[in-house]
Structures are given as structure tokens and as C-alpha cells.
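Omission of a single protein chain aside, the complex is shown with its protein chains in their original locations.
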Amino acid sequence: MDIFVTGIGAISCIGMNVEEHLSSLVQEKSGIKKGERPFSTRFLVGEIPLTNEAIVAKYNLVADYSRTSLLGCIAASEAFANHKRDKRIRTGLISGTSVGGMDISEVEYKSYLNLGQHNIQKYKAHSSGNSSEEIAAFLGIGDFVNTISTACSSAANAIMMGARMIQQGVLDRVVVGGTDALTEFTISGFRSLMIFDDQWCRPFDETRKGLNLGEGAGYIVLESQASIDKSGAKKLAKLKGWSNASDAYHQTASSPNGYGATLSIQEALKVAKLQPSDIDYINAHGTATPNNDLSESQAIINVFGDQIPAFSSTKAFTGHTLAAAGGIEAVISVLAIQNNTLFANLNHSHVIEETKLQPVVRTTKVDKIRNVLSNSFGFGGNNSTVIFGEV
Amino acid sequence: MKAVIHKIVSINHQDCFGKSNVWENLIPIQAGSAVVAPDYKEYIPAASLRRFSPVLRMSLTAAQSLKTDEAFDSISVGTSLGCLKDTEKFLQTFIQATGDTLSPTAFIQSTHNTIAGAISMALGNHAYNMTHTQNSLSFETALIDGAICLNDGKKNVLVGAADEAIDFLEQLKEEMIQTALPLTSGTTFLVLKPEGEGRKIIDCQIRFSCTDLDSEIAHFLEKNNVDPDQLALVLQSNNLSLTLGKQQINYEQFTGLYYTSSAFALHLANDFQKHSDDFVLIVNNQMNGKLGLTLIG
Partner (left out) sequence: MSNLKETLKAQIIEQLSLEDLNPADIQDDAPLFGGDGLGLDSIDALEFIVLLETHYGIRIADPSQGREIFYSVNTLADYIEKNK
């Protein structure tokens, strides 16, 4: 059964909507800069330059939603904007998040620790499941809501689960993706791992030192043909393949031989019934950590041999948006297909010595992009790959 | 759904780990009770055990106890609040930091998928590995995922759920959680196969804004060609008082309150004596209106 992408929506430091994302990608304009929140001023981050209050006012959203929910509502409603509400079309939302409402909880908990007072009702926003329910309520989706929380692979896994539910006839249409706001918790967390770069990150570069964190949300709408027959939605791309595999190596590091990543890429190709040579562009996970980029390069070599497709990481544009990454990058993958354009791996000067893979360093229009492979790898050795193709 | 429960284990405040029938020695949970834990050292090497919070210890032990020579070809875990102890610990770490460096272990273990990830590492398992966090329906969504995996052709599927209580939750109890039940911890893991000996999970369905419970249940049973008279047992969450079926038991009295306790209800259903073609229905309405219905044959 074919699965079609009929909607895309994104918000990150490079754009408040899909059109702005495309413009930034084409102009090679990164959104990473010095943070402006009290807990982010020490770092280069991909922050969305709006406070929660400004977001609520601008988009007419619910005032006490967490920032994660707010960003999710914006991107998911962009993706689902023109879709027909029809009771015959069983519609779900599957959203990935790692932060959930922690942006609210950490403020209350800090007040509890430092001052002995907190507003208990505010903790209601905390759970990951809550953010998905709020986004679903905002979109008017009630048939099925689920939250996937597998760190940086969450959105890709949400896409995969949605596809399987459509294929097995449980749902007809599903909004899938992920959202994560920047929080003091995650900034402190990555600081404790000592994997930040204090400069602008350099994915797949020999001198790379670490990642820059970002925030955002990215969602796509998946539908079966039968659903499109009722909804009349426009087909933007096909979701052809998906997979998830475990590295089973270490809680945070990837195996040097990229074993789990190799498995997920191979399995996604198998599901898509494609050969490696059918892939015209890889949107890599490419966080710019010494470990990921080497491991992922190795996995790419394992699968593609000496016929490496054009590839890039777009995280030097957006920062690493954690659970949202797979969703934002799904949108970017669809844009690549729609525009026959490879997007730049910014800030690259030297190939990695060990693997010598050369990413695409300028945004480049090409004759045709038939299929795009997108990787998202999370802590716990959770490796996910999705493949999009032209309609 | 075509899912046979091949094996199932639980660790919680009941003395039930490794017992062939969890109904024996079942007691209502009182305030102040604790998890009845096995010797975790028998299941988890010291190098990992030293770091692990209670929820990680219990779920990894449960999963380890189910492993055989046949590798699981998918792993789906549900958790509503995840690794709370490590989450709180890391909050304390960065909020109260005096120096510049921060201890990373609690952060690393605070992500919800630490449970499923730790299982894959301990078992050397490279298969599909998913973590679902949909509040009181986290177990049901993990179970639905497991069933999807079976439909996809998988043959040896591990599904489970776990949640832990921390002291801080007591602060929230009066104003937010509002329950008479003690706040507890627990895990249940099961192996599902497409066929073979064992109780069958016939269907599992979730609803997000259930306004007419009786109608939802009636429809669910009808969809599965089961007459209410064929229900030998209805296991319901504590806020319900259904009169359907031959016997009704509120399962939360045996689990205390954690939001994936419907997994233990499944264990109770599995171990409940089956006579010919009777069925067990689990009705999880823990968070009012968020409904999980599971039918066991």
C-alpha cells in the first residue's frame, strides 16, 4: 500500500513555517546564534526568537500550554491546515517529544528547591503524553493519540508508527512528527556530557567538537490513497521506507562501526524496495559530535560502498532539535524532492580523516531527486531511518 | 489482533515475581508498602546495577527473566512518567550546582527510553525498540505496537510497562493526583507470539475522550463477537463500578497508583482460570475519559 505525504509543517530557528525554512536553506542562512534566555546565554543555540506569550498572542493558542506544546501546535496545524475534517477518515496524531512540559516543571521545581514554594497545578503540563494530547485537541484529532519518546529518534519513530498503522488499516490518516522546546534541563544535560561546541557546529568536519542545541517542531501528514479519495488532499511526496534498529552498544555513544545505523539504513531500503543506488540524497543525523559523525559515516560506507549519494547534515542550520529533529528533517527531505535541491552541510572545511566522505557544502539544484533517506539516531542506541520519494 | 501471551512477569508491591499464579497471596496494597524485589544482582551485573534507579532495576530484571535463546524481534515499552528518580536527581544537580561541571549519569538515565535501551544493551538485542509515553494509556499503546509488530511478521515480541513513584509525588497527591490509593511502582513484561499455547489478547482499543463508557464497551464487545455474559471477569480501574460480566474486580487495589498498572491487570487476566470460551475484559479509565479496553480470551 502506498503511503503519501499530504501536509508538512515546521518551526525552528530558521523559519516560522515551511516557506521560511526553504528560503533559509536556499540562502544558506543558519539560525544558530548566542542564546537569549537566562540559561542559554553561554551557548550557541538554535532558539526561536519568540517568548511563549508572543507565541500565544500571535497564533491564538492556549496560554498555559508548555512551550513544547505551543511549538507543536504551530507546526502540526501548518501541516494539517487545509485537511478536510471528515468522520469517515480515521485520523490520529503520533508525536515525539523528549522534553514534554519540562520547560514549565523545571521553573516550578527550582522555586520549590530554592524557596520552598511551587504552583502544583503547573506540573500537569509535565508529561510527554500531555503535549501530544494538547496538540491533538488543538487540531481536533481524537481517534488516536500516541507519544513516542526515544530521544533524538522520536519523530522518525512517530513517522514509522503512523505508516504501519495506515498499512494495517487501523488508521487512514495520521499527523506525525515531533516537538521539543529548549530547556535548562536539556542545556544542562548536554553540558554535563561535554558534547557542546562553543563555536558554530561543524557536521562531518574533521575538526568538529560537538553540537549546538536547537528547538522546534516538525510534522507531516500521512494518508492512504483511500483516505485521499475522501479528503481530496494533494500528494506532496511518498513515504516509501522506514525502520528502527538498536545499536546495543552504549547508553549515549554510537558503536564505532555504526552497526545499529547500518541495520536501520539497510532495513529502510528493504521496506522501500529500493537499492542503495536509488537514493539521491541523504539528510544525515549529523549532530557534529566526534562520535556520531564518524559512526554515521561508517554506516553510510557500509551500505553504499564507494557509491556514496550526495549527503548533508542540516543541523548547522537548525541546531539539534532533539525529538523534533526527525520531523523537521522529514519536512526538509520533502522540500528537497519538491525542489530538486540538495541542502548545504554548512560550516564544512575538512573531510573526516578516517572516512573521507565529502558532504554537499553548497545548496545545489540538481536535475532530479527521486528518493531521500533521512537518519535520526537517539540515546540508548535507538537508530531510525525514513525514506521519502517523489509521488 | 492475533497475539498469544507466551510468558508474563511482574515486579511490584505484590510478592509475585516468578510466581506461576499471581492471584495467590494477592493482598490489597496499603500505604507505606514497598516493592517486593528479587535479588537484582542475579539479573544485572554490578557495573550497571550501581547506576540504576528502581524503575530500571525492576524492568531490566523482568525483561532478563523472560529471555531465551530466541532473540526478541521487537521490544515495545510503555511508561507514563519515565525515569522519575533520575529526572529529579538531575534537576537537583543543575539547580543546586556550585561548580561548573555537572554529574551526567542522572541526565543520561532520565530519558524515557532508558528502560527499553537498557534492555537492548543487556540482551545484545538489535531489533526494533520503541518507547510509548501516553499517560495512563502508555501500556495499551505499547501493546498495540506489539500487535502491529506481530502483524508485520515478527514472531517473538517483548512488550512491557514500568513506572516508579518518588517521594516528590506525595507533594502533588492532594492537589493534583487526588487519590486514596498509595503511590506505587511496578513493572510487567510479557512475550507475545503469533500462535501457540497461552491466553490470547483478542483486541486492545484506546479512546481519548470517552463520554459514554457503557456504549464504548458494548461496541467493543460487539466488534469482537463477545457477549457480555461470556465475560468471566472484568478488571476495572478504581474509579469505575461496572456491573458487567460474572465478576468485577478493581485491579488498582492490588497495584496502588501508577499509570501503567493496567499491565498488571493483564497479568491478572492471564493467570485467571479460564473455562472453555470465557473472556476477561480490562477497563482502564484511570484518567477519566482516556479509555483503554483490552479483551483476553
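Chains here go by letter, A and B, matching the order in which they are written, and residues are numbered from 1 within each.
The rule we apply is simple: contacts are C-beta pairs under 8 Å (C-beta built on N, C-alpha and C of every residue); 3 or more make two chains touch, one makes a residue touch a chain.
What you see is a predicted model; the values in this text were computed from it and never measured.
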item: Option touching the unshown chain, where A:Gln251, A:Asn302 or A:Asn339 are the choices; value: A:Gln251
item: Listed residues A:Thr6, A:Ser77, A:Ser192 or A:Thr363, member touching the removed chain; value: A:Ser192
item: Those residues of subunit B which, in the complete complex, touch the missing chain; value: 46-47, 50-51, 99-105, 108
item: Interface residues of subunit A (partner: the chain not displayed); value: 192-194, 250-253
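Operating definition for what follows: only the chains that are shown with their structure count from here on.
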item: Centre-of-Cα separation between subunit B and subunit A, whole angstrom; value: 28
item: Touching residues on subunit B, where the partner in the complex is subunit A; value: 75, 80-82, 88, 90-96, 101-104, 107-114, 116-118, 120-121, 123-135, 137-138, 141, 144-145, 148, 151-152, 171-172, 175-176, 206, 208-209
item: Subunit B-touching residues of subunit A, taken from the complex the two chains share; value: 98, 100, 106, 109-110, 112-114, 120-121, 123-124, 126-130, 132-133, 136, 142-151, 157, 161, 164-165, 168, 170, 184-185, 188-189, 191-193, 243-252, 259-260, 263, 378-382
